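Missing here: one protein chain of the complex. Every other protein chain is in place.
After this line comes chain A, so read on.
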Amino acid sequence: MTTPLDTVRTDWHGRARRSTLWSSVAGLGLTLTAAAVVRSWRDDLPARVATHWGPDGTPDATMTVTGLVTAVLALTVGLLALFAVVGLVWGSSASTRRMAAGSAVWSGGLGATLLLVGAGAQRGLDDASSATLSGWAVAATILLPLVPAVVAALVVPGDARQPADAPVPPEAARARLGTDERAAWLRTAQGGTGLAVGAAAVVGTTVLAVLTRQWPLLLVPAVLTLLFAAMFAFRVRVDATGLTARSVLGWPGTHVPADEVVAASVVHVDPFREFGGWGWRVGFRGGRIGIVLRAGEALLVERTGERSLVVTVDDAATGAALLNTLADRSRQNRTPH
């Protein structure tokens, strides 16, 4: 008996190590470069720089320049370690490696903008108490690092094709389908609790921006709205090509080719316990990808390369049975080597 999973195992671990390494180095590089720039400003900066502003816009906490640089570096290193663990332990799917690499670069970028925007506004000041922080500066601190993060995520290579060697287990459910029959199963997966959480976050950040009269901060709920809109509903499709799940907005989405399906089944999902939330998630168990919009019935697709995908969708039993049957067909149609 061959053990194809062993070769696949080293395959994704190697890819995960590579993307984790370069994204962490890039993230750390961004923060270190900013730290060097801030140190070169030392003579222009007050002895203690403002690091926190009260709701009325006046500084209520200060630090030495060295203290600020050290604190921001510690934050960056902490976030980098977190995303390195995500990438190395759960990075069996390319989408997870992309997310981990993007988040690592975003963390480094955040460290850089925190230093450059925070200290940059205080150049030439004798005393930190006169330091002001505009809403634009805060919005830029959070949103600017998204640019290199997106670039990093796009640079991570996708998964190689990994057709299954073994047949779908005989005990897995099948759909009754004649040899002349074609079939497709199409459904829309929609959200429940996650939508409420998203709406609360949008309302919360909007209220915060309005109360503090920092209008540029409205950019944050705007970006959040876009994010939640993309996660709100997914079209799920099982056909001869395999399983496709795509946001109604067109992104994000994923496709599992029929010949990479190991087995499909129905499971019960608790989004918060198993995935830490709702939407497109990485699960705590073996890097399982979850499109989890509500608790309950879900379609689980086990895929080659130690990957798996779960989608919370109604009537998952019909979709699972059809996917197993079409996976059988993809094996029969394969040209013998």
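What we mean here is this: a contact is a pair of C-beta atoms (placed from the backbone, for glycine too) under 8 Å apart; a residue touches a chain by one contact, two chains touch by 3 or more; residues count from 1.
Note that contacts and distances are computed from a predicted model.
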Among "Integral membrane protein", "GntR family transcriptional regulator", "Phosphate transport system permease protein PstA" or "Stage III sporulation protein AD", the UniProt name of the subunit that does not appear here: "GntR family transcriptional regulator"
Among A:Thr31, A:Ser247, A:Thr304 or A:Thr318, the residue in touch with the chain that has been omitted: A:Thr318
Given A:Ala47, A:Ala160, A:Ala184 or A:Val210, the one touching the chain that is not displayed: A:Ala184
Residues in chain A touching the chain absent from view: 175, 177-187, 235, 237, 239-240, 315, 318, 322
